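All protein chains but one are shown in place.
Letters A and B mark the chains in the order given here, with residues in each chain numbered from 1 onward.
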Amino acid sequence: MPTVIMPKMGDAMEEGTLLRWLKQPGDDVAVGDPIAEIETDKVTLEIEAGDAGTLSQTLVAEGAVVPIGTAIATIGEEDGAAGSGSAATVEIAAAVGETPYEEGAPAGPVGSIEETGREAAAVTAATLPSANGTAAPQPQPQPIATAPAAAAGSGERLRASPLVKRLAAEHGIDLGRIPGSGPAGRIVKDDIAPYLDGKPLPAAAAQPAAAAAPVGTAAPEAGTAPAPTLAAAPSAPPAAAPAGRPAARTSELSRIKRTTGRRMIESVTTAPHFFVTVEVDMDAAIAFREQANAQVGNGAGEDGVRVSFNDLVVKAAALALRAFPNLNASLEGDLLHEHPNIDVNIAVALPEGLIAPFVPDADQKSLGAIARMAKDLVGRARGGGLKPEEYQGGTFTVSNLGMYEVDEFISIINPPQAAILAVGSIKQVPVVKAGEIVVGNRMKLTLSADHRVTDGAESARFAGEVKRYLEQPMVLALG
Amino acid sequence: MATTRNRTAKAAAEAREGDVGPAPNGAAGADLGLDAETLLRFYREMTLIRLFEEAAQRGFRQGKIGGYLHLYIGQEAVAVGFLHEYRTGDHVITAYRDHAHALLLGSTPREVMAELFGKGTGLVKGKGGSMHLFDVENGLYGGYGIVGGHIPLGVGMAYAQAYQQTGGVTQLYFGDGAIHNAAFHEAANLSGLWGRDGLNPCLFILENNQYGMGTSVERATAMTDLSAKFDSYAIEHEDVDGMDLFAVLECAKRTVARVRESGRPYAVEVQTYRLSPHGAADFLERYRSKDEIAEARKRDPINLLEARLLEADVADEATLTAIRDEVKAVVEDAVTFADESPEPPLEELATDVYADGAAS
Partner (left out) sequence: MPVMTYREALRSAMAEEMTRDESVVILGEDIGIYGGTHLVTDKLIDQFGPRRVIDTPIAEGGFTGAAIGMAMAGMRPIVEMMTWNFSFQAVDQIVQNAAKVRYFSGGQVTVPLVIRGPNGGGVQLSAQHTHSLENFYGHFPGLKVVSPVTPHDVKGMMIEAIRDPNPIIFLEAGALYGTKGEVPEGEFTVPFGKARVAREGTDVTLIAYGRQVNMLLKVADTLAADGVAAEVIDLRSIRPFDEQTIVESVRKTHRAVVVQEQWRWFSVGSEVAALIQEQAFDDLDAPVERVSGAEVPAPYARNLEVAAFPSEQQIVDAARRAMYRG
């Protein structure tokens, strides 16, 4: 007996919905007669009979979703019994209704989720032992049954190159005891090489996180960190955010920041800092600078470079240092090297960290020459074009946050130098002059000095000398 | 039986014999000197194509044929007429409406249907499907799925025939939809150029079935005299009624000989009509009316041939019915064969990527 099937009407069609029967069991059909209306993913259309005869049975109920190729009706050559045909329809329709879930689509949405869940569980179980096998011994065993994220949490993951991990496994070496020299403390081949030849491992179990630069925390920055943060370096931070808070954005420190951080730690942990602050009357300096720079506008200035307040401070400090060789010195263990030259470093803040190129022989340079050189050095520092010999060295450092509306601040000494001068903003303040209250301009300078080299009295005298030069700027021009 | 392999030599012999044999009665085939046996073979071939395509359509509806399926229903006289002039050493290349060309050149209905069913016994081992029928042994160089994309290939094959002095010609089939494509124009230009030196025995057979998919010729170009486009490339051309087998046969005989002798290209615009939808998924046919299709059916090439065979007393109803029944059995056998054939072995997945078996 010919059957009518759910036809495929497009290359991507896999099933169709039987919307409506247009012929009922018992009806005569001719070739081409529409017998049912179906719906595909694209369109609704009529199915035409391919054979003539009597519609014997409809095998699918209206509304049923049927895979293509499924028989939906039969056409017989004789009248079908209408009653039994209807019964058949109901019976088979029920079966068809379940088909998509039992056979046509064995993995329904719920099944899919379960499947995925099982897979994830399997992966977790398979991953954990291997991660654990290569990880450093934990001071306190972590609960293994937690989510994979915890096992892979950055706070606990030991950083070592794949090569090092393989070598460690082959030689039975505990990587947790080897400090890493690579990025973020990654243990690389050179770090492990000595131990492959039998060198005993370091006695104390170094925490890998401590061996690494503390990722994600700000290292104290040269010349800018206020004293309170000079306290102990922060312990390894938890990577995971507190419940309900977004996770931290974690990145590796730049090379400059890592270098700076290391040097700052060296400075604050070895050099006993003390601080001396003086307030400078800047009225004369302001007038002097306006006068000097006015010449630039007239074409009479030196190469058209304008003198900045920082240039004045550099020159003032350089001249003052002539009389204080103690502060123009480097400390190396118990040896103090007093430098014959006065090379003043200027701290420059870059997005990737601090760098401090220096003006060599600043005490012997004219203000114009200092201004020109400082402008060039700062510009090239920002463009990444400094040569190492332009920032490796220097005998005394000036750090200036005057442009940031800072009253005063304290710098960390740039080791192995003996002192650093922190420059605040010029503030307009009420002052008493000749018995009258008038507006004055004041700037605070704070010297940080190494107590192993100098003392408060000497530092106060030096600061006073710098103040004197700035308050008599013509001396700067002549000096 | 006309659809076995190595039919071509026999067909050629038959055709030659026909030239000198007794002319059939009446008008049918008289000018062409075709005997009754040959005329009935044409009837059988056209009927085979028709019933094969209808069976393929059913297979598609049943979900046994995947992808695309483009049917040749209505265009049977074109391939039957031109491929009657096929000689060993000739090359045939066409687009994706390619079942008829394979069947006529000697691919068996079994292996063609099995290919449509995606079976390992298929003509190209289940790797190409409906659009990529190849039977190189019998001259068929494919079956291509990108409109116009095969036209340059055909021109290059014709160059090779001239260069190698094989005496062969290339029958290059393409549809009206391809003539607006850059590939056609670039290739036709080369063909005209190379043909000037006798280096391009290529017969362009433009099967104008009036629609590029659903876009009629009038909606695709303002220059609706399609064969005139060959003038741009100094390729001579003519039109022929593609619903009339005898018109096609006469045109094919003359034009294939001309190309073979001259080494120069020639073009025939065959006016035909696709009675089936563009593809099996084209069931709405919003672009043409049922009246238009009904009108075209009046010139169904098989009906026309049937009428003329009866009129000329080449055959009676019983003879034609017997042929139809025989062909129906052949097609049913092909479907059963395809249905029961095994799928391609999975090892076939990675073979035939490189000719030297190199791994990809």
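One rule holds in what follows: a residue touches a chain if its C-beta (ideal position, glycine included) is under 8 Å from a C-beta of that chain, and two chains touch if they have at least 3 such contacts.
Fair warning: this is a prediction, and the values are worked out from it, not measured in the lab.
Counted over the whole complex, the shown chains touched by the missing one are A, B.
Residue-wise, the contact with the chain that is not shown comes from B:Pro152, picked out of B:Gly63, B:Gly118 or B:Pro152. Although one chain is not drawn, the whole complex shows that of B:Leu193, B:Ala220 or B:Ala247 it is B:Leu193 that touches it.
When the omitted chain is restored, the residue from B:Phe60, B:Phe117, B:Tyr144 or B:Phe204 that touches it is B:Tyr144.
Counting the whole complex, the residues of chain B in touch with the unshown chain are 91, 93, 122-128, 132, 134-136, 141-146, 149-161, 163-164, 182-183, 185-187, 189-190, 193, 197, 199, 351-356, 358-360. Where chain A meets the chain that is not shown, the touching residues are 161-166, 181-183, 188-190, 255.
The rule is short, and it goes like this: only the chains that are shown with their structure count from here on.
Distance from the chain A centre to the chain B centre is 65 Å, each centre being the mean of its Cα atoms. Interface of chain B with chain A (complex): residues 58, 60-64, 66-68, 279-281, 283-284. Every residue of chain A that touches chain B in the complex is listed here, in rising order: 5, 7-11, 13, 43, 45, 50, 67-69.
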